[in-house]
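Scroll down for the structure; my scribbles are underneath it.
All protein chains but one are shown in place.
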């Protein structure tokens, strides 16, 4: 697996919900190797911002050599991205991280659970999963972005905090309300959601993989900025720390502490 | 005279010679008060560059409330400017400095001498001078930018370093070659040129004003970054330092040391 | 909603002041901002006689900041008292006079001259090279700081703020020395000493070789030092170093500063001071903060 940093070309930029943008980037060398659940590092143009922003791969178009990111404007870097236009250049590095273990879901009943800005990686994951896929996606309100894309490759179950669409509440409420069952779970979203899913999976002996987040500098495992606490000693530093950017971002739920 | 910092709008951006760009900026509030020989501070968008760039006012369109700057790409800031496009916003402050004393040339024979990127301010100065104006402009080579504009309002004499157009040599060579004479000189350009002009003017008892350059921070006389040595004690600090941004950039040649 | 703070016995209408040397004595910036709105104007350093400063270039831009080696050019205390103090008296703001010198006698001459002047406070710049101590700055040696502070306090008629240099191993030790000498407050940080080399011309970017680094690039160091000093002394702190907006000002206040000074940001935005005051008001409204003093040192 070769990682590269390269200058990509923005193919499209679209606002798809309040503060949520979708961008397609032509970056053939990255796409060649990219897998669902991996992420890329996106570089700012403004020289005062020296660290790249980690953003999940939402969708892959292998023919065009393009990938899609869907991101929330959370601060100055993502704000800068949101002002960029189709046709412009954008520096990106990838593919980064391990991605979801697609082999384990083969022929199984699987939940892809995404909360908020954790929903996007489920698009490509649903596309590539050779399984009986239910996407359970949690949103704040009726702006349920990526609905079409997710429906195409899965049965989609929605939860909204304000109850405007689907189950009122979070993704766990949606499972309960619809009495859903699965053999494997892949999840991405805010820490409280991941914690709830981890507990649920462990109580019900469901194989569960969660995608984690932490502030990053190098994005490739060299700087040790982005660790999470792990059950076992990690092979890199022989302490109880896994590197989210390199050993993750996807971990077996029983492997890590939240 | 009220100075403002405001968001101007780029009306046009044009490359007019190697590394030389011309930009018209709509900035009505600044234009209202602007005079020939004054300058503006142009702000970078890149947040790592916190100081504005001082650039002379080349031309003024009072009807449109627009002003023109002509600048050389000398570093990162001017490089950034050169990539900007018509329709975009640009932060500018002005009008700054004293400008040329237009009243002293009334009805007189006057030389407006500009060297290289010191030529641009002579455009508006020639336009507004109620005098018998000869512009003596020095360039590196045959790329004699602003030729039309200068010819319109003056008899234009050109010197080029490589001799491709007009006198081979500098503006002083052009004076000698053409046996030109004047009662007043306004000059802007590199320090060696200004030094030669100052000496020439003093030897020939010609009233001479020169426009000076120095690195600037505030641009309005507060920080004391941009001083030049003056003959008399300055009224501000009571030492022998004049502030180029506030007391200048135009000084009586006998007033300052070069 | 209260924006007033008490700084060493002087009530400021809000905690936003100017940083010495970046705002002159206010006249130039009065074309952009209403000086009546400011908590205080801190004037450019003034010495007992005129100083003509360094050769040019005196400044250089650096990543997210600048370096300056103005060399404390100033007209001397006599012109200052005749011209700048009356000018500032016109406005409903506090006047803090920044004082510099090469030796204790020089500082004391200025402080004495200021005794009967209608100023609210003085800020003593102890980053000046100390001619009696091998040209290290006064502010780099706690014994000199305590001694100079005590000498100044003996003759000063207004509250005395000691302005600390960040070019030290232990800023808390220096602040404690100022407090021990009787200072009414400390302000920090002055500039960090830097150097830029022009590799094309193979020479220094500044005529003076070194210069003082200021602007956003120094902010994390400044916030750290303000926090450290807040844990070390009881006297109030004026925080500064790279403040560009209300959020930056809040960092310093939450770290323990009673007031803040805005310097280099004036060059990037001449309206910066007033916009910061407005931004603080907005933050207080949005977050239900009744009194800005609640925020001082809230992060521990």
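The letters A, B and C name the chains in turn, as written, and every chain counts its residues from 1.
Here, contacts are C-beta pairs under 8 Å (C-beta built on N, C-alpha and C of every residue); 3 or more make two chains touch, one makes a residue touch a chain.
Since we're looking at a predicted model, the values are computed, not measured.
*Asks:* Write out, one label after another, the shown chains that touch the chain missing from the document.
*Replies:* When the full complex is considered, the omitted chain touches A, B, C.
*Asks:* Could you tell which one of A:9, A:72 or A:240 touches the chain left off the display?
*Replies:* A:240
*Asks:* Can you say which of C:150, C:195 or C:232 touches the chain missing from this structure?
*Replies:* C:195
*Asks:* Out of C:63, C:113 or C:293, point to the residue that touches the absent chain in the complete complex.
*Replies:* C:63
*Asks:* Return the single residue from A:3, A:32, A:140 or A:195 that touches the missing chain.
*Replies:* A:3
*Asks:* What does the interface between subunit B and the hidden chain look like in terms of residue numbers?
*Replies:* Looking at subunit B, the ones touching the missing chain are residues 47-48.
*Asks:* Hey, which subunit A residues sit against the chain that's not shown?
*Replies:* 2-5, 43, 47-52, 93, 214-228, 236-241, 246
*Asks:* Even though one chain is hidden, which residues of subunit C still touch it in the full complex?
*Replies:* 62-65, 67, 136, 140, 167-170, 192-197, 199, 202-204, 210-211, 213, 216-221, 223-224, 227, 242, 247, 250-251, 254-255, 283, 298-299
The rule is simple: only the chains that are shown with their structure count from here on.
*Asks:* Based on which chains are in contact, what kind of graph results: line, ring, star, complete or other?
*Replies:* Its topology is that of a complete graph.
*Asks:* Report the most central chain, judged by the distance from each chain's C-alpha mean to the global C-alpha mean.
*Replies:* Chain nearest the centroid of all protein C-alpha atoms: C.
*Asks:* If I count C-beta pairs in contact for every pair of chains, which pair wins?
*Replies:* Top of the contact-pair ranking: B-C.
*Asks:* Between subunit A and subunit C, what's the gap in Å when you average each chain's C-alpha atoms?
*Replies:* 47
*Asks:* Calculate how many whole Å lie between the centre of subunit B and the centre of subunit C, each centre taken as the average of the chain's C-alpha atoms.
*Replies:* Centre-to-centre distance between subunit B and subunit C: 35 Å.
*Asks:* So which bits of subunit C are touching at least two other chains?
*Replies:* 63-64, 216
*Asks:* Which residues belonging to subunit B are in contact with no fewer than two other chains?
*Replies:* Answer for subunit B, listing residues that touch two or more other chains: 47-49.
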